[in-house]
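Complex shown without one protein chain; remaining protein chains in place.
In this document, chain identifiers A, B, C, D and E correspond to the written order of the chains, with residue numbering beginning at 1 in each.
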Amino acid sequence: MRINVINPNSTPSMTALIRRSAERVAFPGTVIETHNPLSTPASIEGHADEAMSVPAMLDLIRAGERAGIAGHVIACFDDPGLGAARETARGPVVGICQAAVQVAMTVAARFSVVTTLPRSVPIIEDRVESYGAGHRCRAVRAVDMPVLALEEDGEDAIARLVRQIEAARDQDRAEAVILGCAGMSDFCATLTARTGVPVIDGVIAAVKMAEGLVHAGFHTSKLGSYDFPRPKAPAHGAAGAGSIASATR
Amino acid sequence: MRINVINPNSTPSMTALIRRSAERVAFPGTVIETHNPLSTPASIEGHADEAMSVPAMLDLIRAGERAGIAGHVIACFDDPGLGAARETARGPVVGICQAAVQVAMTVAARFSVVTTLPRSVPIIEDRVESYGAGHRCRAVRAVDMPVLALEEDGEDAIARLVRQIEAARDQDRAEAVILGCAGMSDFCATLTARTGVPVIDGVIAAVKMAEGLVHAGFHTSKLGSYDFPRPKAPAHGAAGAGSIASATR
Amino acid sequence: MRINVINPNSTPSMTALIRRSAERVAFPGTVIETHNPLSTPASIEGHADEAMSVPAMLDLIRAGERAGIAGHVIACFDDPGLGAARETARGPVVGICQAAVQVAMTVAARFSVVTTLPRSVPIIEDRVESYGAGHRCRAVRAVDMPVLALEEDGEDAIARLVRQIEAARDQDRAEAVILGCAGMSDFCATLTARTGVPVIDGVIAAVKMAEGLVHAGFHTSKLGSYDFPRPKAPAHGAAGAGSIASATR
Amino acid sequence: MRINVINPNSTPSMTALIRRSAERVAFPGTVIETHNPLSTPASIEGHADEAMSVPAMLDLIRAGERAGIAGHVIACFDDPGLGAARETARGPVVGICQAAVQVAMTVAARFSVVTTLPRSVPIIEDRVESYGAGHRCRAVRAVDMPVLALEEDGEDAIARLVRQIEAARDQDRAEAVILGCAGMSDFCATLTARTGVPVIDGVIAAVKMAEGLVHAGFHTSKLGSYDFPRPKAPAHGAAGAGSIASATR
Amino acid sequence: MRINVINPNSTPSMTALIRRSAERVAFPGTVIETHNPLSTPASIEGHADEAMSVPAMLDLIRAGERAGIAGHVIACFDDPGLGAARETARGPVVGICQAAVQVAMTVAARFSVVTTLPRSVPIIEDRVESYGAGHRCRAVRAVDMPVLALEEDGEDAIARLVRQIEAARDQDRAEAVILGCAGMSDFCATLTARTGVPVIDGVIAAVKMAEGLVHAGFHTSKLGSYDFPRPKAPAHGAAGAGSIASATR
Partner (left out) sequence: MRINVINPNSTPSMTALIRRSAERVAFPGTVIETHNPLSTPASIEGHADEAMSVPAMLDLIRAGERAGIAGHVIACFDDPGLGAARETARGPVVGICQAAVQVAMTVAARFSVVTTLPRSVPIIEDRVESYGAGHRCRAVRAVDMPVLALEEDGEDAIARLVRQIEAARDQDRAEAVILGCAGMSDFCATLTARTGVPVIDGVIAAVKMAEGLVHAGFHTSKLGSYDFPRPKAPAHGAAGAGSIASATR
């Protein structure tokens, strides 16, 4: 079984980090493939970064489907383009936020999320709510570090994460904590060890979910809103990237 | 990895049926064990049947934990005693309703459920809502057959299920349909084939979820509401089953 | 009119305490009967304790119905087995949590709950939400004492309760406070007097609700999900308590 | 104990009808008083009729409090001015919609409401939702008769009500039906008898709730939003009714 | 285009203040008319004050409609009588709370509200929830000053508002703040300047919304619950204001 784990940003070291986590937990028969687009933002911190990443991510989904990939994981905690990816694929598509939330709802009655920048907090709150876990989620917290800084200063990142996880346990009465960024995946075991709190990494959660769905034969439903996109070209043929037509008054 | 699939009712033929589904989809390394209590109702159709099944089911969970079971599946669509089982176990505990809902939310934007008796409809609606999928669930439908009748007259059961699944597709615009009773598990492939609708069986969903959780090292959180029950005896020693103390005026 | 007030745990001193509260507020014509099972946990602190109490509690409901009891009160704040009890009875069945919430929604726009152990907080939150008062409930607080310690050290209990009630008033802006454990019933008047906050005891609330329902002629609806359980024996006859059948691979 | 049952519209025959229902179910020690304002609309069918009824209704609450009334019932299914009445009274104030919903949530898992005119449907839906029963309410139906027509042609009213109650049972799978207008109170027993469906009348529900609250010593909380209105005169002294000041450009 | 901005309380200086804000932002072609009733409370602080203001406010709506007013603004943050006003008018009726919430949901992902007295907090929470912004609203805060004190001591009011707005930004992570009282309208620009937080005034929001609706030709729908009130007199003719009929036992 080949699982495609896509990092929608363009930072290869982050893709490598995601790969390490995915391979560590994959079943023996699973082949983990990891990809990232070249042209997308170096990290995804907000709606616009998400939007700039999705078209190239969909190309990777499409390429994977042609190449016999059985299931797809979107390894960015905002789950950018999840609906679009499901339209594009016949195999199941798992977002790391949704998968982490599903694990959290299974192993704990209440959880909190810890992410990178405060600006992502409302985005993640909305995702968690749309996955039906708003009433289970005590808080979405932020360590106030950009995504790429997690790699640059791992010790600082871990110290800040420990602080927020302990606050989640003590102030929020969270029974588990979800890491709200794929770039935190490497710290997961360390954080559980240091805090005693069950820490849930979405990359791990999503890989296991994808393996299970594929092995059991589940596909994305093509009845209704996740049907393949209707084939269509731009109205006037493809123009060069970035060129803009305007029909101003 | 040993997964304990517990049928909380006392009907061995239903346990055998559940076992067939579980084994069909288990990963090669997974050992599926199936159990049912002897003393519980022959089928679970309502709150009282649930309540009468849970204490003996918890005994099976406890026995499994002692015997080295890694994860537990509760194979009744009402997910009876799910919270109690999670308190009792260190391994993850997966209910077939919750697991089916999680699969449905991954492969479809809207789904319906088809269960046995109309009296179970509000119970299942409440479960689906508590798992955060109320807004994704178009309807809970009933074929109006008791649980054990599914086995007795399989052809009638399939005909009624096909009718409801087609109604879910055409009237509810459901993109997938969940089978709302463990006793329907055997029909799953047939129903997908006959209707073209992705049909989701909770036994299959839960086994895959449990395997993934165990393999990735997830446990039930013991911080907070799923902590082990505080040890306590009855206030006046154990009395014979069914005996009742009263302190009437 | 005979009202059955059932303490689902097996501690007679707690049953006596509940009886005192119930009798203090009953109408002249009401006969309060109190019961507790002998075989259930000494206190109910979590899902598993609940589950272990319900079957014997249903026996008491059934016995009461045969004996001409007109209405039933379940005197544990988790409202364990409420649905099962309603299936079992023709008379109305009132849970002390639901009744307290209904009183709170009538006399105050916002309320908080104070319970015993932190582990019960999510359970009570979910109950309050299911009774439709999530948006009215400011917080569920815990004094961090086991249920039976309330009796053992009443002065400490009152001091802790006063602290939490004042916090509910000052920090949550609660307009009333619900006592989240039947074992706190005796303290109700004292707590109102000391804090000036309207304190609502579920035992009192439920007795009045039950009297009113019975006197007006309301019964539990037998159309649909609260219909009597379908009669059924275990599939293989009743086995001795605790014996377990397994059909292991 | 004196309970004030206020009909906020100005139709004395409807007040008399409400009185009959209230007296039929009152406990022996309860004195039912009924009142209606003279100056309000003859029936309440919409937001504006509600608004025109509340000030005079508050006068009746205030007069009742001065006269030693212990509890108040607002006998219009829109529960007009419920918050304002609670600010005005120290005794508990019960609305017939809220009380009926509380009874329905106790004796049935799902219910429907049948009211008079279609224009009231969204108003009642919003009330039911605000009382936390949106997920329990299958539908709000209308017989499409004005309020006062209920009295004029009782046989037609009963026939239409039977039709809607049966539709609620068969199409909505309602387990109980609430009568969505105080003017239907007289038909309650007949409707239950003809349809076999438990029919809940808000006047009855509210009287029992009010009796219970008063007897147990509950008052409206004066901490927070139901505190007495701050005393204040119009900025420029009371003008004749209907006179209008304008400060047009 | 003539827009009627109604201050439902009877304080002319507050009407003048509202007028200043409305005129400051009106389009050149808009004629702002402002009105207040003479007989209503001097300020609106709670449900009862609201109720006492609505009948005279509806008279002003009716008078406006006869005089050719195209759209109406209710300039009290509780949006008292909004449904009744919509029944009464053919032109669109905009409440300043609803309009402010709509602006906030357009320019910010999360917002807080700052109002006058703590007793208004639950009222505003309920309004915000009914407008569908409960999940976007971080908190409703109060400066703990009566409405009319805002005018009397503007510097104190501004200082308290600044404190709460900064708390909303720093503790709630609000991205914008809504002023929860029409009497704060004059401070809006100052508060934005002092705090750097986008501050939204409902009077401004509502005037712009009303202008847009009118100019585009929108009217209040007369299909259903906002249809004109059915014409009806009091059952026994109009009595003098305040006179009370009673049909006591």
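Basically, a contact is a pair of C-beta atoms (placed from the backbone, for glycine too) under 8 Å apart; a residue touches a chain by one contact, two chains touch by 3 or more.
Just so we're clear, the structure is a prediction, and the values are computed from it rather than from any experiment.
S.K.: Looking at the whole complex, which visible chains does the left-out chain touch?
M.R.: Result: the unshown chain touches A, B, D, E.
S.K.: Identify the residue among E:I6, E:C76, E:M184 or E:V197 that touches the chain left out of the display.
M.R.: Hidden-chain contact among the options goes to E:V197.
S.K.: Of the residues B:R2, B:R173, B:R194 or B:H219, which one touches the chain left out of the display?
M.R.: Touching the chain that is not displayed is residue B:R173.
S.K.: May I ask you to list the residues on chain A that touch the chain which is not drawn?
M.R.: Contacting residues on chain A, toward the hidden partner: 9-12, 15-16, 19, 31-43, 45-52, 54-56, 58-60, 63, 81, 83-84, 86-88, 118-123, 126, 130, 146, 224-225, 227, 229-230, 232-236, 238-249.
S.K.: On chain D, what residues meet the omitted chain?
M.R.: 118, 121-122, 125, 129, 134
S.K.: Would you write out the residues of chain B that touch the absent chain, in ascending order?
M.R.: 109-110, 135, 173
Rule of thumb we're sticking to: only the chains that are shown with their structure count from here on.
S.K.: What chains touch chain B and also chain C?
M.R.: Per touch definition, common to chain B and chain C: A, D.
S.K.: To the nearest 5 degrees, please report the angle of the rotation taking chain D's Cα atoms onto chain E.
M.R.: With C-alpha atoms aligned, the rotation comes to 180 degrees.
S.K.: Regarding the chain A and chain B pair, does the interface count as same (over half of residue numbers shared) or different (under half shared)?
M.R.: Copies use mostly the same positions to touch.
S.K.: Centroid of chain A to centroid of chain C, CA atoms only: how many Å?
M.R.: For chain A versus chain C, the centre distance works out to 43 Å.
S.K.: Could you state the distance in Å from the CA-based centre of chain C to that of chain D?
M.R.: Distance between chain centres: 29 Å.
S.K.: Of all residues in chain C, which are in touch with two or more distinct other chains?
M.R.: Only 83, 86, 109-110, 118, 121-123, 134-135, 173, 224-225 qualify.
S.K.: Would you identify the shape of the chain contact graph, picking one of line, ring, star, complete or other?
M.R.: other
S.K.: Check the chains against each other and report every pair that touches.
M.R.: A-B, A-C, A-E, B-C, B-D, C-D, C-E, D-E
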